[in-house]
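Yeah, one chain of the complex is gone here, protein chain that is, but the others are all in their spots.
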Amino acid sequence: MALLEVEDMVLSFSGLEVIRKLGFSVETGTIASLIGPNGAGKTSVFNCLTGFYRPDSGQITFNKRSIRRLKPHKITQAGMARTFQNLRLFKSMTVLENVMSGMHCRTSVGAMGAVFHTQSQRREEELIRLVSEECLSFVGLLDKKDRHAGNLPYGDQRRVEWARALATKPKLLLLDEPAAGLNHDEKQELIELILHIRNELGITILLIEHDMGLVMKVSEKITVIDYGKKIAEGSAEEVQNNPKVIEAYLGSEDEAL
Amino acid sequence: MNTSSNTSMVANIANWLQHQHNRLVVLLVMAALAMFFPLIANNYMLEVLTNAWFYTILCLGLNIVVGYAGLLDLGYAAFFAVGAYTTGILTSQFGVNFWLTIPAAVFCSMVAGIIIGGPTLRLRSDYLAIVTLGFGEIVRIIARNLEITGGASGLIGIDRPYFFGIELSQGIHFYYVFLILAIIACFVSYRLQNSRLGRAWQYVREDEDAAEAMGINRVGVKLYAYVIGAMFGGVAGAFFAVKMTAISPETFTFSQSVLILLGVVLGGMGKIPGVIIGAFALVLFPEVFRDLGSMRMLVFAIVMLVIMLYRPEGIWPRGKS
Amino acid sequence: MTNSNIILELQNVETYYGKIHALRNISCTVNKGEIVTLLGANGAGKSTTLRTISALNRATAGKITFMGEDITSKQPHEIVNMGLIHVPEGRRIFKGMTIEENLELGSFTLRDDVERKRRMDHVFEIFPVLHERRSRDSAMLSGGEQQMLAMGRAMMTKPELLLLDEPSMGLAPFLVKEIMRIIVRLNKEGVTILLVEQNARVALQLASHGYVLETGKIVIKGDAETLRQDESIVKAYLGE
Amino acid sequence: MSTTDIILQQLANGLIMGSFYAMVALGYTMVYGIIKLLNFAHGDLYMVGGFVGFLILSAISSLLGESWTAIVCSMVLSMLAVGMLGVIIQRVAYRPMLTAPRLSILITALAVSMILSNGVMTITDGEYMAFNTDLGFDGLDFGNVFISYTQLALVISASVLMVILYLFVNKTLYGKAMRAIAIDQDACKLMGINVNKIIALTFFIGSSLAAAAGVMAGVYYGSLHFSMGFVIGLKAFTAAVIGGIGSIPGAMLGGLLLGLLEAFGTQIPFIGSEWKDVFSFGLLILLLILKPTGILGKTEIERM
Partner (left out) sequence: MQTKKMTALVGGALAGLLMLSQANAADLKIGIMVPTTGSEATAGKDMENSIKLAVNEINKAGGVLGMNVVTITGDDGCDPQMATSAASKLVSSDVVGVVGGYCSGATLPTLKIYGDAGTPFVVAAANSTKLIDANPGTSFQINSTGFDQVNTAVNLFQSKGIKKLAIVHQGDGYSEDLAKLTKEKWTAMGLEVVAYEVVNKGEQDQSSLVTKIKSKAPDAVFWTAYYSDGALLIKQLRQAGFRKLIAVGDGSNSPKLLEIAGKAAEGVFCFSNPTADYLPAAKAYTASYKSNYNQAPDAYGPLAYDGMKLMADAITRAGSTDKAAIVKALKETKAFNGITGAVSFTDQNTLAKSNFVVLVAKGGKWALNK
């Protein structure tokens, strides 16, 4: 069953089409990847899915519900969480506070509760803390929960972003270039973490990644786009041997002089 | 030698203050000082300190908007005006009991907050600053031009309220009234700061997009900040009206808004003790340095610039890291 | 200085992008009159290398020499004045200004109007399509024309060394050919070129030698022929 | 006065006032276009310009008398001085803040504005200064429509300055560099343009235009006060927004439109002049909400 289904999505900026009639789907419980050369429109696809851009036309169905017109926070509430290509942490806040932001859309107490410390408020705060700490221990950062997020090493900051996304209790996790800037060992840990999240927590994952090694290792299905269009789709092996993909990445022989 | 012993002493004190228990002691001593101060003070000192508590409330209110949610509001005096006029009009023209006008003042200032915040909070921050400035001026001009607000001369003869049969008219009465209000304002600020909502404000302030991606409704959360900030202004305004017994549009000018903002920036945006210090500095500085006379705003402005350039977090130090 | 033929030399250059360690110990040389290419997958650090050379990013360690002079701590505009021009990724032409204005800005440091006119004529000779549309808003140009404008704008400074960042990106195959032909022509006119390309096959046909980057490090270097035969390049792009 | 006369006279009034707004709005727009900073202090530079012009005029009137030559001289000198002041403000207060959060730089700009106005207040003791040039009341009289020579001179000099600016921005290399920086700073660096220098130049030109308007105001109205920059600063900002902030022709157009709007606004029946500012501000707020890009502004690319 498809958790996410994109049909005929078109996005344009001042007349220039960035995404052209793109269609793909992500099955529940799988790890899928979206790859393509620079400027192919991958991050734009993410921004459309999460509501930051509004596509000109097409359908986006998530969990059997159309989300094309929803605001970003509503989409998160519906169960889709994302990370950002360049880290977007709340730098001056602690690691725990960062992760607690994820629980915002799963809780509801307002100003009155906060001022009077009602019973439900205390219960909720406890719950937020508990879930956040769980997420932190899942990514292995519980011992650093009181540090300021901005002071952590880069690899740890990535993990905070992950924990934060997990705290929204997503059904689908979108990862935008999770391996960027990581060294070899960190990448190995990342692969384990991705598999772990899917296997332990049952969260479906869609990722954009430049590191082909990583993509090939974890993904069950890879969608390749170029110029905002889908050019290939399939397993790692299929994609790797697809001449169109090689052409998109390396250029074709007959283009040469 | 002197400096080193000084620093070690300061470090000791700072260390000592790290303990929850000791902080409580300091807090209690300060509270006792504030409580019993009127016993040794004359009218003038009372008046000045009442004013300081009054600005504390306003600064704490604006702090929610500027400090917590990171929105520049240059028209905060408008909310304060709405509260003051609501109480003023209801008591002096409709004979409503003062205490009953407080909910009305809160309601009206909240409505004002929604009216201005609702459509404009989507705007980029510098536009928002100008819109709030314009809104502040509009409120003042409306107050100046309407019959019901007493026109340019404003409302006079607002009755003093009774509290269990005692007419609140002496300086000492208002000292305690504003002290209690300031304490409530601190308490509410503190509770909000450390709540789900308070954290949401900080998320939005730090990174709107990331906050939105975490499922936070950025416009809704900002509006919340606006409305609560407006409420603080409304309550302060209501009590201001009965303390002064007369209000006029000239009290609610742009420079009043700037002054309140100054208090917030001076002490440290987003930090309750900082904001209190800022409010006190605002009131006490010109009283103590009377000789500066008309230069006081100049001095304030220079201090503000220096703070923004060299210590944007304000006088009050950042919390432990 | 040992070899007067070297026009650009990077020695052990390190660059950080915020917290990301983007370049690690990069050393490479470009000789006068050559076309040299930097290859590698997305995010490998090719663009960052160019940005570090032109001082848009700061090297935290190492040394960059251009024509015998240390430029590691120079300002971008000073480096341009020395004859090193960087045509950035995504062209970055001044949309909203006409083609002529774009070209004039290319010769910003030139005070001689006659010379400016001469250079502009030369650019128009290389790119006749720009001449036709010279008083049009550059935002109306197609991708290929924009790339030509970006290159033409760079030529207005009469560069010694041209850094080209993915000139073929997003272009149709026939346009890629056109651009490549122009690169060869510029090179024949005496401009040394450091070319960053994703289109590795094309780049290796033009270049005399190249470097392959992976996660901020140079993993392979050699002359074009060797690299063309090297299977590991495919791996660098598409993974093992 | 017949209705036609009133319309014509208000048209003239609106255009005269509008040219003032336009000149001040230009500085706002140029600075905003180039570094996206809302320079609150801009209105105060107008005020400082007026005072500097007054000082220079008093100093040189013994040599040149209170003639048009003297006025032009003091205007030019005031433009130079205030232009330099603008550059200094940019260097000291704004440049270190360019990477800081928006809130901080806005507060900084507010502080600079307060320093300027309160500084002048302290120096002048808060007094009104009579800028007395006594240029007389002669003028062109078209029946009931009257335009004094002073007004005429103002409109002409404002137009001349704006034409010079237009030519500078569109025809010279420095002007083009200014526009280019607004489009893409990094690309400018790669063209060998010293970006900091051009930003300073922008501040210089914007500030000196404000100063020119300030001197003109002094000559025209005959009085100077430390607070005179506040209202015009707000109005000029409104004008810049109407025209599309960041756009130079937009600022000129916006200035003229606002001038006309205000002139005819006073004439609306049943609504007294006391509501005038409510309309100006209301219009500004509505505009910001409904069409923040103004008439000639470019639509900004969506966030992220």
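To keep things simple, chains are lettered A, B, C and D as they appear, and every chain counts its residues starting from 1.
In this text, a contact is a pair of C-beta atoms (placed from the backbone, for glycine too) under 8 Å apart; a residue touches a chain by one contact, two chains touch by 3 or more.
Predicted model only: the values in this text are computed from it and were never measured.
**Q** Report, in label order, the displayed chains that the undisplayed chain touches.
**A** B, D
**Q** Given that one chain is not shown, which residue among B:28, B:100, B:156 or B:306 touches it?
**A** Answering carefully, the residue with contact to the hidden chain is B:156.
**Q** Among D:148, D:170, D:185 or D:293, which one is in touch with the chain left out?
**A** Looking across D:148, D:170, D:185 or D:293, the contact with the absent chain belongs to D:148.
**Q** Any idea which of B:91, B:132, B:217 or B:248 touches the chain not displayed?
**A** For the chain that is not drawn, the touching residue is B:248.
**Q** Mind pulling the chain B residues that touch the left-out chain?
**A** 10, 13-14, 17, 41-48, 51, 141, 144-145, 151-154, 156-157, 169-171, 244-248, 250-251, 277, 280-281, 284, 287-290, 293-294, 296, 315-317
**Q** Applying the definition given at the start, please give the residues of chain D touching the unseen chain.
**A** 1, 5-6, 9-10, 13-14, 16-17, 20, 125-128, 130-132, 134, 136-137, 139, 141, 146, 148, 150, 217, 221-223, 225, 227-228, 230-232, 262-267, 272-274, 276-277
The working rule: only the chains that are shown with their structure count from here on.
**Q** If I rank C-D and A-B by number of C-beta contact pairs, which comes first?
**A** A-B
**Q** Using Cα averages as centroids, what's the distance between chain B and chain C in whole Å?
**A** Distance between chain centres: 56 Å.
**Q** Taking the mean of the CA coordinates per chain, how far is chain A from chain B in Å?
**A** Going by mean C-alpha positions, chain A sits 41 Å from chain B.
**Q** From the C-alpha centre of chain A to that of chain D, how far is it in Å?
**A** Centre-to-centre distance between chain A and chain D: 48 Å.
**Q** Can you list every residue of chain A that touches 2 or more other chains, as numbers and ranges?
**A** Residue numbers touching two or more other chains: 52.
**Q** What are the residues of chain B that contact at least two other chains?
**A** 209 - these are the residues of chain B that touch more than one other chain.
**Q** So in the complex, which bits of chain A are touching chain C?
**A** 37-39, 86-87, 153-154, 157, 177, 180-181, 183-184, 210-216, 227, 240, 245-246, 249-257
**Q** Please give the residue numbers of chain D that touch chain B in the complex, ascending.
**A** 38, 93, 96-97, 100-104, 106-108, 110-112, 114-115, 118-119, 121-122, 125-126, 230, 234, 237, 241, 272, 274-275, 277-278, 281-282, 284-285, 288-289, 292, 303-304
**Q** Can you list the residues on chain A that touch chain B in the complex?
**A** Chain A reaches chain B through residues 50, 52, 71-73, 76-77, 81-82, 84, 88-93, 97, 100-102, 104-107, 109-111, 113-115, 117, 121, 124-125, 128, 147-148, 151, 164, 168.
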